[in-house]
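Scroll down for the structure; my scribbles are underneath it.
For this view, one protein chain was removed and the others were kept in their places.
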Amino acid sequence: MKRWAPLVLAAILIVALCVRLVPAFSSPYPYNVDGYPLVKGAERAISDGHWDIGNAAEGIERYNAKMPLFSYMLASLSVVFGIEPMRAVQLLTALLGVVAVLLGYALAKKVSGSETAALACAAVLALSGFFVYLTAAAMKEALGLALLLLAFLLYMGREDPKHRMLLAAVLLLLPLAHHLTALVALLFITIAAVSSLVNKWRGGVLKAHGIVQEIALGPALLFFCLAYYQAINMEFYTNVSSVNEIALFGAIAFLGIVVGIILSLPAMTKPWMFLDLKPGKMPVPMLFDEKTLAVLIGIAGIALNSRRVLFQGTLLTSDALLAGFLPILLMMLVAIVGYNLIRYSSFADKGAVAAMALAPIAIMEFSVARGLDPFSFSLAYRAFDYLDPFIALGAGVGIAFLLALLWKRYRDAPAKRICACFAVGAAFVLVLAATTPLAYESEQLFGVRNETLPQEFSAGEWASSHNLTEVRTNSRYYEIYSPYFGMSCDPTLPYVLKEGRNPGTAPLLLSDEWTADGAQSFFSTRVVVSQASFDSAVGGGSLVYCAGPAGRQMLIVLPG
Amino acid sequence: MSSIWVRMVLRRSRRATWTIVGIALCTMYLTGTISLVEGLHKTTSDIADRFQQGAILAYRGDALSTSRIPENVLEFLKGPVAAISITEANIHVRGSSALVRSYVASISDPDGIINFSKADAGGYMGVNLANRFRDLGAPLNQESRLLLQEGISSTEVQVSAVFGGGTLVSSDWLLVEKPTLLALDQSLNGNISVIVLPEGSKADMELLRAMGFEIQTSMTVVRFFELGIYQIEGCLWAVLLVTSVIVTMLTYSALSIEIGYRQDDIRLLKQIGTPGSMVTGMFIARGGYLSIIGSAIGAAAGFMVANVLVSFTTVIGVTSMILPQASLTSLLFPVIIVLLAGILGAAIPSGIAGRRILKEVPS
Partner (left out) sequence: MIIDRKAAFIGLMLCSILFAVSVPLLVGIGEIPEKAFGQDVVTLSQVSSADPLKADIAYGLKGVQGVQAASPEIYSFCAIGQEPVFVRGVVVEEYLKIENGTLSPGSLNETWRFAVAGTRLAKRMGVGIGDKIVLTGSVIPKVVEMDITGIYSSPNGGGNDLLVPLWVARGLSGIGDGMVHAIRVHASNLTAISAYLEGTEESLVISQGGGVSTPINTNTSASGTETQLALRYLDSATFKASNGSYVSLFVQEGTENVNVVVGGFIALEGTLTFVGSVAVMSRVLAHRRKEIGILSAIGATRWKILGMTLYEALPVAVGASIIGVTIGGALAVAIDQFGLLVMFGQSVVPVFTLQIIIMMIVSMVTISLGAASASAWAHASARPERTMHESGEEAVQQKAFDLRRSLEAED
């Protein structure tokens, strides 16, 4: 390791922690409504002293109790440091993000052997807006991603029995952390294991115990995960349980394995085979080969979704999000260069690197093929998040290659080479930094406000302390009050008010924001309620609670 | 020798890759289209089941008037039920020469399934039967008496009302009480002609179907289109049969080209004294190996492409309800066809080449 490397790495990790803690300055509550059931789970774990799915209330809390790892880490952190789970949740998520960055660094170092590539990979994970968002707002996914990166790293060193056993432990833990991550890990480990076995077979070094080890301590472990999810009736998996969908998933996974095997073999064809390329013109087409098309098709799909809803019943991609993809596209192109360097190199585990991309791509393909509905939409965009480690690794290697190229090219002009390398490095960091604000602009990007305002939380506290067990509200407040305060919530109030219907006899929990910006509703656009309907709902009962500034005011109305 | 054999079977080359791609394309086509056609059937059937199809009729044979069902069959049925007894007869109007051959029926409807309020009374004539008498110069009125005659049996009935077209029963029927009907047709004694079940009586319907009754719903527009779409499937299966011949031919060609290029290997193997059966066996194994890889990839890709195609129809504004079906027919049948064609495509040319070369090479 170069002497300056630890300092740079430490700086990257500090930056990574800081950018993930930015939301904590505006609100102490979880940076996503998904955090409330997890905090509740942690509080319940502290009070009960054990894990019991049956103790959790039906609905969101029960669903989260089926994946309790984050809640238990939060509970442990809380007990050890004496911080309330509600205050510790943002810190724990950010720390998991930093761990993921550190693991990304180690992975890139392991694959490429280059310090520069490893640091560049860590920088991508530390600053890339989508990854920052993911590891600050999506708690279970942040934990899942850290474990997944650990699994990638351990898999690359699986020849060492200690690594192998640790990998097995991680694979067994993943289902308790996050369901989609477990599925990505299952696909990753299957594609990687099969391509590794095929390569060994081709090289004539395949042994029976090698097959058993590769399968039994790899994909087979994750089949336990499926058995666990089946036993606890995991909602995510029951959505795709028909024979046709299982066959479709199997078909796509099989194709993923085939592609994984092909990508792990020595290249059979010239890049852009339909072009009559002369041998001297190989490097550029080799670095930007047909895989570029996949990136462009993906971006074209997102661009198309910004003009026409592809997934019925969901949102258009906002222009702000589309603009945010431009630096990502640049990063992806660099990642293709980096990946192709790995692909055409003598690196042994090329299949495993390919599997890091193929696993989430297979899930995205599955979501598109099974029908363009809201569930597929959520599956597609969540699976996209799992491409980040692959992009970071590829981009790290790509940037290191570019820097090395410049360094060698200007070997006779030291000043020039320092300037050139500095310029490329600075441009790289700038492009990355340009994406970082995306992590804090969820309202502009997705129409979803992540942070909880104090009056929103205190309204829940008031309702809970006044024994309101049942309220009618929108889906945002449903996700806060139902799991955390244990209230029975009907999230359809904005639709009822919009259509001018009678809101019924349950207490109403509403915000005057609904008349201007609209009420937040999952997957659909915000539902704007007319002032007249809103006034009639408020005037139709007794206003018992009102807090917050105008435009963000929280109201509780009792019937009659 | 055996390791050379295995090596030659599994040998990797650019041409072999393209052969696999060709085979995969063929299988993809077959799997994709078959899963779509099966999807069309399944979706049509599922959707048709959700529509109103009216009361369910069960009878024996080809016609209502000749159907005779013992009344005790009704005891096996769990849900509400109505019964119609019907026969054909000559109907005369007393005091005129007008005669019409039509249907005389009696209805028992304790649960109100047919919703014909006058069902159990007697002498109600369908409006089109009445019109027929009018056209024949015998207009009916409240005092009109009808003479009903079938073979040597006859009876009389007075017309008390005329019913219109808004009922389940046809408007050329004359409805009478059961004793009147029995006087006309003794075969209906202890028997009925038609069992009528309310819509949605699945269990009773299946029971009657199992007992060999003809089952028909009283509203068949949905059934018409359901059966019509099944007929289209017939067309599509025919087209598929035709195209699977192309696919077989294509796979045969792909493999025979592959073997055609290996004539030098065959010659070499013959020269070193390899038995002909072993050479042919090697190429059959090579054909099988390439076909099985190609067809497995093709089957997976075909099912995925079919799903993607259907998925994206919503983007171009076509509301498609098809859900491609994964079944043994859609996933295994194409693989088997292609595998057989591939093995033949390897066996025949290698056999021919082997024999030809055998003549060339002195033993």
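As written, the chains take the letters A and B, and residue 1 is the first residue of each chain.
The rule is simple: a contact is a pair of C-beta atoms (placed from the backbone, for glycine too) under 8 Å apart; a residue touches a chain by one contact, two chains touch by 3 or more.
All of these numbers come straight from a predicted model, not from anything done at the bench.
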- Message: So there's a chain missing from this view; which of the remaining chains does it actually touch?
- Response: A, B
- Query: Looking at the whole complex, which of B:M211, B:V245 or B:M278 touches the chain that is not displayed?
  - Reply: B:V245
- Message: Going by the contact rule already stated, which one of A:Q90, A:T116 or A:S533 would touch the omitted chain in the full complex?
- Response: A:T116
- The one of A:F288, A:Y381 or A:W407 in touch with the missing chain is A:W407
- Pick out which of B:W5, B:F225 or B:F333 touches the chain that's been left out of the picture. B:F225
- Tell me, which residues in chain B touch the chain that this view leaves out? 11-15, 22, 25-26, 29, 32-33, 36-37, 40, 43-44, 47-48, 51-52, 54-55, 57, 59, 62-66, 86, 102-103, 128, 131-132, 135, 165-166, 168-172, 194, 214, 216-229, 231-232, 234-236, 238-239, 242-243, 245-247, 249-250, 253-254, 256-257, 260-262, 264-265, 309-310, 313, 318-322
- Item | chain A, residues in touch with the chain not shown (by the definition above) | 111-114, 116-117, 266-270, 341-342, 344-347, 397, 400-401, 403-404, 407-408, 411
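As a working rule, only the chains that are shown with their structure count from here on.
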- Message: Nearest whole angstrom, what separates the Cα centre of chain A from the Cα centre of chain B?
- Response: 47
- Using the touch definition up top, name the residues of chain B that touch chain A in the complex. 12, 14, 17, 296-297, 299-301, 303-304, 307-308, 310-312, 314-315, 323-326, 331
- Message: Going by the contact rule set out above, which residues of chain A touch chain B in the complex?
- Response: 243-244, 246-248, 250-252, 254-255, 258, 268-269, 308, 310, 312, 365, 368-372
